[in-house]
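Notes follow the structure.
Moving on to chain A:
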Amino acid sequence: MNNEFVFVGIAIVVGIISIVLSLVAIHNKKLSVAIIAAGIVSLFASVLYLLMAAPDVAMTEASIGSGLSTLIFFYVLNKIKRSDA
Partner candidate 1 sequence: MVNPIYIVAIALGVSFAIGVLNKLGRNFTGSLVLAAVSVMTFISYQWFAAFQFGEQTAKMIYTAGFMPPLSINLLMGHYEAFITLMINVIGLIGGIYMFNSLKKRGYNAQVIYLVLLMGLNVMVMTRDLFNLFVFLEISSIAIAGLILLEKGTRSMGAGFKYILATSIISGFLLLGIIFAYYFTGSLNLDDVVAANLSSIKGGALAAFMIMIAIILEIKPFPANGWGLDVYEGSDVGLSAVISGASATASFFVLYKVMDIAGVEWNYYISIIGAITFVGSNLLGIAQKNTRRMLGYSSIGQLGLLMMILGFRDILGEQTPYIAFGILISHYFAKAGLFWLSGIVKSKSLKGWSNIRKKPFFLFLMGTFIFALIGFPPFPSFFAKWTLVMELVQTGNMTWVIAILFGSMMEAVYLFRWFGYAIKGENEHLEDFKIKIHKITPVWIAAIGLYVIGYFTAQFTEVGAAINFIPLAFVGLLLAIDFLPVMIKNTIAITGMALHFYFVYPELEGDTLRLIFEGIFMVGGILALIAGYAYKGKRSGFYPVAILMYAGLTAIIEAGTTLEFFYGWELMTAGSYFLIIRGKRSMSHGLSYMLFSIGGAYALLAAFGMAHVGQDSFAMDILNTITYIPTWAYGLLIVGFLTKTAAVGLHIWLPGAHGEAESDVSPMVSAILLKAGVFGIVLTLIGMGAENNQYSELAYALGWLGAITALVGNLMAIFQEDAKRLLAYSSIGQLGYIVLGLAMMTHLGWLGGFSYVINHFLYKAVLFMTIGAVVMRVGTHNMYEMGGLIKRMPLAFLAVMIGIIALSGVPPLSGFAGKWLFYNAILDKGWYFQGAVMFFSGGLAFLYLWRLIHTVFLGQLKDNHRNVKEISIWFLIPIYTLIAGLMVFAAKPQWVLQPMGDMIAQFFPTGQLVWDGGTAISQYGYWAGSLVGVTIGASFVFVLFWLLVSTRKAHKVKQFDITYSGERPERPETTHVAYNVFEGFYQAMWIATIPMVETFWNRVTEVLHETAEFTRKIYSGNGQAYMLHIVFFILVTYLVIIGG
Partner candidate 2 sequence: MLKNILVALVLSVMAYMFYNAYSSYETRTELTGMSHHFASKGAEEVGAANLVTSIIVTYRGFDTLGEVTILFLTASIISFFLKLKSGDKEKIIRRDTSELLVTASQLLIPIIFMFGIYVFMNGHLTPGGGFQGGAIIATGVALMIMANPNISLNHNVIHWVESISGVSFVIIGVLGIFLAGGFLDNRMFSLGEFGDFFSAGAIPIIYSFVGLKVGAELSNILNKYQKSQKEI
């Protein structure tokens, strides 16, 4: 029971942070910041999954959702920046 309350507390904090970060991701002018923010949102989501007893999902989200996605985002960003130069 106690455990549950701790979980709820963490979930609320994580939730608030990720919503704030998602707003940052949408509104920050710098694309790199936006991409990183979105990556962190995804990472926090995987924390939520862990709290909600979904370790498989958490692993997938962490590796694919926040890992590989962000990597590709940066490839593209890099490419665009470079062709600007």
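The rule is short, and it goes like this: a residue touches a chain if its C-beta (ideal position, glycine included) is under 8 Å from a C-beta of that chain, and two chains touch if they have at least 3 such contacts; residues count from 1.
Basis for inclusion: all candidates are chains of the complex that A comes from, given by their letters.
Predicted model, so just to flag it, every value in this text is computed and none were measured.
Peer 1: So chain A is shown by itself and the numbered options are 1 or 2; which of them touches it within this complex?
Peer 2: 2
Peer 1: What residues on chain A touch candidate 2, complex-wise?
Peer 2: 54-56, 58-60, 63-64, 67-68, 71-72, 75-76, 78-79, 82
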